[in-house]
Structure formats: C-alpha cells, structure tokens
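Removed: one protein chain of the complex. Kept in place: all other protein chains.
Letters are used for the chains, namely A and B, taken in the order the chains are written, and counting of residues starts over at 1 for each.
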Amino acid sequence: MRAAWRAAVFFFGLGRRAKRTKVFFALGLVPVLLSLLFRMRHALSIAPRGFSGEFFYSNVILPFYVQFLVLMLALFFGTSVVLEEVEGRTLAYLLTRPLSRPAAVLGKFAASAGHALAVLNIGLFGSFLILKIERAGDPSAWLSVARDSAVLDLSLLCYLSLFTLMGTFVKRAIFFGLLFCFGWENVIAFFPGLTQKLAIAHYVKSLIPQPPGQTFSFLRLMLEPSPPLFAVLILAGLTVVFLAAAGLVFSQKEYVTEN
Amino acid sequence: MSIREKGYHRWDGRLEERRRGWKPIARLGIRLAFKRKHFKFAFSLSFLPAFVFLAGIYLSERLQDFEGIVRKGAMPLRVVPGYFLSYLTADFVLFMTVVLLIFCAAGLVADDLKHNALQLYFARPLAKRDYVLGKAAVVMFFVLLLTLVPGLLLVVFKIVFSGSFGLLRDHPGLPLAIVVYSAAAAVFFASYSLLLSSLSRNRRTASFLIFGIYVFSDMLAEILRGIFRTPYVGLVSVKTNLKLAAAPLFGTKPVLEVPSVYAFVVLAAVVAAGAWVMNRRIRGVTIIK
Partner (left out) sequence: MTPVIQTRKLSKWYGNILGLSEVSLEIGPGITGLLGPNGAGKSTLMKLLTGQLKPSLGRVLLAGEGVWNNPALFRRIGYCPEHDSFYEDTTGRQFLDGLLRLHGFGAAEAARRTESALRLVEIWGDENRLIRGYSRGMRQRLKVAQALAHDPEILILDEPLNGLDPLGKRKIIRLIKELKAGNRTILVSSHVLPEVEALTRDIRLLHQGKIIAAGDIHDIRDLIDAHPHVVALRCDRPRKLAARLMEEPHVLKVHFGPDGLLTLETDNRDLFFGGLPALVVELDLEIEEITSPDDNLQAVFDYLVGK
C-alpha cells in the first residue's frame, strides 16, 4: 500500500502539470457556466413555469454528469493509466523501480481518480451553489448535493476502474470505451427487466432521483431501478473487481514497444 | 596535397513543380487506415443504413407484394429528395462517420507531431498545402464513401427498381444536391478532424476530442435550447448544422426554424478555424522555448 501511495503522489504531481488536466478542468466548469447562463436568463426574463434552479439542477446538470461528463472523465483518465505509459514509452521507468506492478497501477489509478474527482466535484458544487443559492442555509439541500456527489464519485470510480482494466490489455481502449459508453450502455437501457442491469449506467441511474419532466430528449432514462443499497454494492463491488483484474493483468502482461 | 572543399554542385536542370505531391500522403493514409485493427469491422458497419434505405426503395416499388403484411391505411413510402437527405443526415451515418474519423483521422497530424515527422515531409519537394491536402484527402475519401457513393447508388437503384427516370424528371437537381452536400460534409469533416488532430501530439487525445466535441455539441445545444428557448442555439450542434445546411439543397423543411445560411456560416467558420490552426501547427521546424 505504501508503494501504491508513493506512485499516487508521483503521478498526481505529473498529472497536475499535464495540459490535459487543465483542459478537463475547463470542461468540468461547463456545468457551472451553464448554471450561470440559466441564472442570467432567469434574471433577465420570466422563466418558464416549473423551470426553477432546482429543476435545472436535477433535470439538466445531474444527467449531464451521468450521461456525459463522468463517462468522458473516466474514459480519458482510465485508459491513460497504462496506455499513456506504453505509448509514451515511459513504462520502463516505472517497471524498474522497487514497486510491485499492481501497486503501480493502483497508484496511478488513485492519482487519476484524484484529478477526475476534483474536476467533477468543483463543477457539481459550483452548479449547486449557483442554482440553489436560495437554499444555501438549508442543511437538507447540502445533504442532497452531498448524496449526488457521492453517487457521481462512486460511478466515476467504477467507470474509471473499468477503463483502467481495458487499458491494461486493449490497445484501442478509447474505441471500445466509446462503444461501451455510447453504444452498449445506451442500447441496453431500452431493454426491460434484468437485461438493463447489464449496464453500469443502470445502477448509477438507480441512485439518482428520476427527473420529473422529459424536457430534453437526451436525458430520457428508460429505467426500472434497482434498490439503492444493491446499486451501491454493485458499483463498489465492480470497482474492486475491475481494479483487482487490472492489477492482475498488468502484473502478468508484457508490454512490447514497437520499434 | 590540396584538400577539395566539400560542397554542393550547382544543378542546371529545370525544377518542375510537382502538382500532385499530396497523392502519396493520401494513399498512405488510406492504406494505413485499413491496416488498423477493427477498422474493417467499423467500416462495414457504417454501410448498414445504406442497405436499410436500399430495402426501403425496393419496398416502395413493390408494395403490392407486401399488401398482406402492411397495415391498411399506412402511409406509402415516398422516395423523394427528402428520403435521400434522411439517409445522408441519419444519426447513425453521422455517428459512424465520427467513429471512422477516430480510426482514420485522429492520428493524421497528431502522429506526425509526436514523431517529429513534419520535418521529414518538408525535407521533400512538398509544400504545406500538399501535406494538408493529402491528409484531408484521407478523411474526404472515407466521408465520400459513406455519403456520395451510397447516395448516388440509391438514386441509381431507384431508377432501376422503378424502371423509369421519373425521379430525375421530377427532381433533376437531386444528383447535384447529393454531390454538393457530400462534398461539403467531406470538407467539413476533414477540417474538423484535422483541426483536432493537430491540437495534440497524442492520437488518443485527438480521438477523444473528435468524438467528445461531436457528442458534447449536441448535448449543449439541447441544454441551451432548454435555457434560452430559441432554435438558434441549435447552431452549436455539429449534427444540427449539417442537417440545417443540407435542407435547402434537397428542398426540404429544415429541422429547426433557423435560416440555413447560418449553418453554412458555422460550418465555414469551422473550416476556416481548421485552416488557421493547421497553418500555425504544421511547421517544418518547431521552436521549443
């Protein structure tokens, strides 16, 4: 564990300096920007009936995270964990340190998770403050956003571990990741009963309150939810399983750089 | 002993301008795309809508054969210009175009930047224009294969299945509309993908940007429409712009109540941005500060 911590500190420092982290921080601020736009629009004219800040938060901002931002963050940071080292040919530096291979993966995963979670939560809490400022003194509102944050964090960790695993053995992990996120996860959501439980998105959506309106077509959730505790256990369990598998694959696989 | 100075001999021949310098670059790019793992699968899959629309044309001509299974009073399938437009701007076709771009376009400039290969290109009698044209030709080739070729073939099949030139008689501008839209889409996607590919040295980042911006722009348009309640925010979406720009060419109603010229302006702006960024990023010499 200490070795993994050392790796995490090392990669967190590297990630902090990387351009892509800055780009993702900018992307993470999109929900804040949208919330600001919404507020401005509200201030300048009469908003449509029922279209309050609260409505916008749960009908637009949350689904935007669930269906786009979490996936994108997880996909990019997750596939980078191993592939970045292989493509950049820096793996040799890592593999020739007194660091077990699973610890290296776990450490870099933790560093990536640190960045991704920061991007996610800054935007989420920023949006919350802008959209629900009237309820800033209400502890239940904070409790609600904390719950949303916990759900999104858990889902991010689950996807991140899946894409970390993908990156350990598939070269074109981005392609397969995109197919998984925007193909499989979307298609399977339209199937009834147990079939839709074969998607991670199913458990994530089971944990967030369903939007009352269907104002935006892309937010449609075809959901027969699972019990919340079950969903949490599945997401946490999958995270552990994917990470363990990533560590295992990485410790057994050879990465041959092309000359 | 005299030591002869090493130097260059004066060449007295005539230097003829090579006008097709882009061709080998394009050929290589296309060949490499087909060599990529899983590309052939994605490429084949992208023709699925073409076969569905072809089946539609067949059905439209042979409805009497299916009377038994067709609901009474069902609207007969009308193969008019809008039908071809539906194919060309179908969500799946556009989605698969973007997926193909991940394979064939993401690394076009990014890989060259990563491996410092630009100086190798420009050490040959090759202008920046040839380089960009060659790379763009790779993207255009695949986009045209997905749009122009099936579009024109669908027209041909309609004529063959109907046994008359009625379609062309009623809509003489249809083939030209298909050609113009396909060419515009090819130029747009070439600029879009090369712009994003030249922003990064990493193919994975470029793939991510190509796909992410396409999906994100569509989502953003929907959200902004919710906030501002105006169809004009649809101009943020890549997909909507393509659909809007195509509508007047085929004489159909646009998907949004927005003049199509705005969509043309947005698409042209992306092309201009692509040209500008590439002009800045593609250099034989990189100065590292």
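Definition applied: contacts are C-beta pairs under 8 Å (C-beta built on N, C-alpha and C of every residue); 3 or more make two chains touch, one makes a residue touch a chain.
Remember, predicted model here, so these are calculated numbers, not experimental data.
In the complete complex, the hidden chain is touched by one of A:S52, A:S100 or A:N186, namely A:S100. Counting over the whole complex, chain A has residues 2-3, 6-7, 9-10, 13-14, 17-19, 88-101, 103, 251, 254-257 touching the chain that is not drawn.
Throughout what follows, only the chains that are shown with their structure count from here on.
Averaged C-alpha coordinates put the centre of chain A at 30 Å from the centre of chain B. Partner chain B is touched in their complex by these residues of chain A: 20, 30, 34, 37-38, 41, 48, 51, 56, 60, 64, 67-68, 72, 75-76, 79-80, 83-84, 87, 171-172, 174-175, 178, 182, 215-218.
By the touch criterion given at the top, residues 37-38, 42, 99, 102-103, 202-205, 207-208, 211-212, 215-216, 218-220, 222-229 of chain B touch chain A in their complex.
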